[in-house]
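Yeah, one chain of the complex is gone here, protein chain that is, but the others are all in their spots.
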Amino acid sequence: MSNNFKRIDGRTPDQLRPYKIRAGILKNADGSAEIKLGKNWIVVGVYGPKEHFPKFEALQDRAILFCRYHMAPYSTTERKSPKPSRREIELSKVIRSALEEAVILERFPEMSIDIYIEVLQAEGSTRVASITAASVALAEAGIPMKDMVVGCSAGKVNGKIVLDIGETEDKEGEADLPIAIMPNLKKVVLLQMDGKLTHEEFKEAFEMALKGALELYEEQKRALKDLIEKMKELEGESNE
Amino acid sequence: MSNNFKRIDGRTPDQLRPYKIRAGILKNADGSAEIKLGKNWIVVGVYGPKEHFPKFEALQDRAILFCRYHMAPYSTTERKSPKPSRREIELSKVIRSALEEAVILERFPEMSIDIYIEVLQAEGSTRVASITAASVALAEAGIPMKDMVVGCSAGKVNGKIVLDIGETEDKEGEADLPIAIMPNLKKVVLLQMDGKLTHEEFKEAFEMALKGALELYEEQKRALKDLIEKMKELEGESNE
Amino acid sequence: MSNNFKRIDGRTPDQLRPYKIRAGILKNADGSAEIKLGKNWIVVGVYGPKEHFPKFEALQDRAILFCRYHMAPYSTTERKSPKPSRREIELSKVIRSALEEAVILERFPEMSIDIYIEVLQAEGSTRVASITAASVALAEAGIPMKDMVVGCSAGKVNGKIVLDIGETEDKEGEADLPIAIMPNLKKVVLLQMDGKLTHEEFKEAFEMALKGALELYEEQKRALKDLIEKMKELEGESNE
Amino acid sequence: MSEKYKNKTLAEIINIEQAKNLLNKNLRKGDRGLLDYRDIKIETGTIKKAFGSATVNLGDTVVVAGVNFELGTPFIDTPNNAILLVEGEILPTASVEAEAGPPDEHEIEISRVIDRGIRESGMINFEKYVIIPGETVIKIFVDFNIINDDGNIIDAANLAAVAALATAEIPKVEYIREHIDEVNNINIKEIPRESFKVEEIPIANTIGIFDGKVLVDPDAAEEEVVDTLITFTHLSTGEICSVQLLKGGLTYEEVFKTLDVAYQKNLELREILKNNGISL
Amino acid sequence: MSEKYKNKTLAEIINIEQAKNLLNKNLRKGDRGLLDYRDIKIETGTIKKAFGSATVNLGDTVVVAGVNFELGTPFIDTPNNAILLVEGEILPTASVEAEAGPPDEHEIEISRVIDRGIRESGMINFEKYVIIPGETVIKIFVDFNIINDDGNIIDAANLAAVAALATAEIPKVEYIREHIDEVNNINIKEIPRESFKVEEIPIANTIGIFDGKVLVDPDAAEEEVVDTLITFTHLSTGEICSVQLLKGGLTYEEVFKTLDVAYQKNLELREILKNNGISL
Partner (left out) sequence: MSEKYKNKTLAEIINIEQAKNLLNKNLRKGDRGLLDYRDIKIETGTIKKAFGSATVNLGDTVVVAGVNFELGTPFIDTPNNAILLVEGEILPTASVEAEAGPPDEHEIEISRVIDRGIRESGMINFEKYVIIPGETVIKIFVDFNIINDDGNIIDAANLAAVAALATAEIPKVEYIREHIDEVNNINIKEIPRESFKVEEIPIANTIGIFDGKVLVDPDAAEEEVVDTLITFTHLSTGEICSVQLLKGGLTYEEVFKTLDVAYQKNLELREILKNNGISL
C-alpha cells in the first residue's frame, strides 16, 4: 500500500474518520449514547428491561429485544420521508440480530428491551456506527452482555481497500463491507457486503474492518469510563 | 362600527348566518343532532356509554371519550379524500378536549362514549358548529354534563372584526378566532386563532364570539325542547 | 346455435377451455390444490381447523372461515401491485360466502379455517376457478362439507351466449355471469353478473354455466381420486 | 345467549327476534307486505358544493350521495374514456356496528355493486367526457355515505347515486378544451356548466328469501334473519345489467323467482324516480 | 394506585407528585419561579446536510430542526405561492410514552400549531419562491424531532424551527429559473445558495394554569398536573398570530391574563434569539 495515497477527504487508507462517543446523553432513557463519526451523528436510547406488552406475546424464557433504526428527514442529502423505508426495516433487523448475540436475554423472561436508533445526520457506514453506539447505550442501561458489540466498515474505492467508508466513497466505490464483532469473544455478529471483491480483497477488507472496530472499541470503553467519572463527580457534589 | 358596513353575504358585522339545530335525527344512535349554519350541514351521532373495548384499555375511574370529526368527500369545494387528514385529526382532538371539560366522565368507569361528527357540507367555522351540535347530541343521549358546550367564531375581515366567519371570509380575511364555551360556568373550553390580531382586536373578536355563542346556546335549548315535545306527542299518540 | 360458430380461441360456444386440477400439491398446507383452466394457473392452500387467534374473536358455536383471493404481481397483463385491491377484497368475500354454505363450520367451535388462493396467472373467470380449486383443497384437508362447490362462468360475446369466458372475451364481450353451485344439493352459492342480458339470455347463460360446472365437478372428483391412489401407492411403497 | 348475537345490543336482538316471529307469520313491521318497499323520499341538490347530489330516505335508512368532476389522466388501456370512481362508506353514525376507518369488505362490496350498475348500464357516455385522448379526461366521482343504516343500503344508495348523477351539472367540455393551456390554474368549480345528461337509469332491487318466502327491501333486522340476499339491477329496457348474490344460497328455481320479483319492483322504483323528476 | 397514573413509570409518578406539592407552595424544581423559563441553549447549523438547522435545549427538552428545499408543483388554488410543510415527531428516545410510528394526534397538533405560527406570521414571503407560476415552486420542509421530552415541546420546537429557518440558505431562485430546462437533472443541493431572508419571527409561549396560578414553560411533570395549557404566538409587532388551547378550560379573565404573560415572555425569548444572532 503506497503511503502517499490520499482519499477524497484526505485520509490514509486505514484511517478512521474523526470519532467521538458520549454515553448518558438522554435524561429520560434508561441508557443512551451518541456517536459522531465524520459527519454521522447518531443518537441511541434504550428503554428496559420492562414488562413486555401485550402479555401474550412475551416469552417465558427470555426477553424480547426490539430495535428500530430510523433516519431523520433532514439526515440525508435528499429529504427522507419519516415513514420507515425497506432499507431501514432491513437494517433494524440486522442490527437487532447482531445485538441479540451479546445481550443475555435469558436474564429477563417476560420482559422487553427497546433500542431506538435515530440517525440525525448520515454520512456513510451508519449501520455499524449505530451498533457501536447502541452497545454503549445498553451498557449504560445496565443490561448484562457477554461482550460489547462494535462495528466498522471497510471497502474498495478506486481499486484500493480502505477503512470506514464515507458517503461519497460508498456511492462511487466498488464495494462496501460493514461488519460488527464481539471483540473479546472474537465473533462476527454482523456481516454484509455489496459491490465486487475477489476473495483476497474480501480478506484484506475484512481484516482492515476488524482493526477499525478494535480502535472504536477503545473509544466505547473511554466513553463509558467518562460517564462513570462524571457520575462520581455529581455524587461527590451532592454529598458535599 | 359603521352600521351600513356590509359583508360579502350581506350580513352586518355581528350577525350570525341563518342557523337551525335539530336533535334526535338519527334512529340508531343513542343521541344525535344536526346543525345547519349558513351552508354548513353537520350531523352528529353519539353511541354510549357502553363497555369499553378492548377491556385492558378501559379506565377504572372514568369513561373514555372518543371523538371523530370527519368531512364527507363531497363536503368541500375540491373533493376530499375520505382518509382522515392531519387537519381532521387535530380538530377531533380539540373538540374532544373541549367536550371532556363538560361531560361527567367519572359517572361511567370502564365505559366509553363515542362522538361521530360528519361534516356533509362545509362553509367555514365547522369546528365550532360541530361542538354545538355534539353537545346537543350528548344531551339527547342522556349523558350527564356540567354545562352545555357551545361554539362560535369571530375574526377580522377587511380590517373589521366580524362574527361567524364564512368560508370566503376565512380564506380572504386577516384572522379567524373559533371559541367554545360552557355558557353557565363561563369557561372557555376551545380557543384557537390564526391570522394577525392586535391584543385589542383579539379582545373585541373574543367578546363578539362570546355573544354569538350565547345566541346559539338559545338555539340548542330550543332544539332540545322541540324534541321533548315531539316525543311527548308521540307518546300521547301511542297512549290513545 | 350454429355449430360452425367459432370463438376467438377456436372453441365452440359451450366448450370449456382445457382444464386440469391437481390435489395435494403443497407440502406444508393441510390441504391444497391447483387448477389450470386455459392460461389460468391458481394455487390454493388450506390451513386448519386450528385454534382461532386472538381468542376473544373466536365463535363458541362454529369455526371462522377466512379466505383470501390474491393475484401475483406477474399474473396480469399490467403488473399488479401486491397490495390487495378493492376487487380482490370483494372476491375474497364472495368466495368465502360461497364456501361457507358448504363447510360444516359447526363441527369446529373456537377454531378457524384459512383458505389462501393465489392466482399465479390470470386469464378470465378466475373467481370461479378459484372456488373449484378451493373446494378440492378443503376436501384434501379433510374438512367436512355438505357438498363440493364448483364454479363456472358463462357470458355473452358478439351477441352469442358462450361458456367459460376468457380474458379477451370478458373485455370485449357484452356480459359475464360467474356462478358456483353445490352440484348434489342443486344450490347456487355464488352468483354475479355484469354487462347486459335480457331475462332470456340470462336464463340461457345460467343453464350453460350450470352444465360447465357439472363437467368441472367430474374433474374435481378425478383429482381427489388420483390423489388417494397416489397416497395408497406411497403407503404401499413404504410398507414394502 | 346464543353466539349468533355476539356484538349485538339488546335492542337489536329484540328487533331481530321480532322480525323472525313476524316473518314466520308472513308479516313485517308496520303492516308491510312481503313485496312492499318502505316509504321512499328522494331529495336532490342537498349538497350545494357538489356538482350533483341527493339524499334518500328508505324507511329509516338514510343515504347522501355527491357527484364531483375533476380532470385526470385516462387509464392506459382506455385512453378514450372518462374515469368513473364510486366509493361508499357506512358512517359510524349509522349503527353500533358501523366503524370509522378505511372501507371494509362490506362497504367495498356495496360500492362495487353500485359501480357496476352505473358502469355497465351505459348510464354515462364515457367517450363524451374526454378532453384530449390519452392525456386528459374527466374523472367522475360518485361518493355516497350511509348516515343511518336500517337495512337495504344497496337499493337506497343506488337511488341516491342515480339521482345525484341524473341531476348533476358538469363543467362544459368545450370550454375546458378551449382553455386547456391554463388548465393547471383553473378551479374546476368555476367553469361554466351544462346539464350532465345520463343515457340510462339502472335500478337495483335487493330480494331476500326467508324459509322459502321471497321478500323485498329487507330492514336491518330482516337482513339478519333471511337465508339469502340477492340484488338484481335492471335497465329501462328490462335487461339485467348486474347481479350480486350477497348472502346465502338459493335453488335454481329461486334464481328466476327472485329475478322476476326484482324486475317488477324495478318498475316501481323507476316510477318513484320519475315522480321526483328523474327519468330518461 | 389511582387510574390517572396508568402507563406511568414509578419515577414519573414521583416527579408528578413532587411537581404538585411544589406548585401548591408556589415553588418549582430547581428554585424556578412561576414565570421563569428554564435554561435555553440554541445552536444553529447542527445538521450540515440540511439547508438550515438548529438544536434547542430547553431544560432537559431537546429538539433538532432541519430545513430542506425541493422543487414541486404549487397547490391549484395558490399557483403563485411556495409550499410550506411543517412536520414534527416525538422520537421514541424522548420518553417511555413516546412511540415509534406515524404521528399521533399529539404530534400532529404540535406540528400544526408551529406551522400556523410560521405561516400566519408572514415570516416567509411565499411569492418570492415561485419559479414558474402554476407549475414550479419551492417546497419548504421544516422537520423537527423531539430527542428528549421534558415538557413544553411547543416553545422549544418553535424556537428550533424559527432558528433553522432564519439561518437557512436557499438555492438561488434566479439560478433555477435560468436552468429550468435541466431541472429534472439538477441536484438541488448543488445549486448556488443565498441567505433565506425571513421577514418576521413568530415566538410561541405556552402558559399553564394550576389552581388559578399562572406559570410559564411547564416541564413534563407539571404538564400532567396543571389544569390548563394554552399557547400564544406573537409577532415582533406585538400582534398575536396563533393561539391554541391545548388542555383544559379557563375563565374569560384568564384568557387575557395568560395572553399578557405570554406577551411579556415572548419579548424575553426574542431577546435570547437575538443574543444568538437571530433577529429581523
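Note that the chains take the letters A, B, C, D and E in the order they are written out, and that residue 1 is the start of every chain.
We take it that a residue touches a chain if its C-beta (ideal position, glycine included) is under 8 Å from a C-beta of that chain, and two chains touch if they have at least 3 such contacts.
Please read these numbers as outputs of a predicted model, since none were measured by experiment.
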Candidate in contact with the missing chain, chosen from A:Glu34, A:Glu101 or A:Glu219: A:Glu101
One chain is left out of this view; which of C:Arg22, C:Lys39 or C:Lys221 touches it in the full complex? C:Lys39
Contacts of subunit C with the absent chain, listed as residue ranges: 26-29, 32, 39, 41, 43-45, 47, 68, 70, 72-79, 82-83, 114, 116, 118, 120-123
Contact residues on subunit A toward the hidden chain run 59-62, 78, 86-87, 89-90, 92-94, 97-98, 101, 177, 182, 186-199, 202-203, 206, 210
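As a convention for this text, only the chains that are shown with their structure count from here on.
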Any chain in contact with subunit A as well as subunit E: none
Here the gap between subunit C and subunit D, centre to centre from mean Cα coordinates and rounded to Å, is 28
Please output the residue numbers of subunit B that touch at least 2 other chains, ranges allowed. 78
Contacts with two or more other chains, residues of subunit D listed in rising order: 103, 187
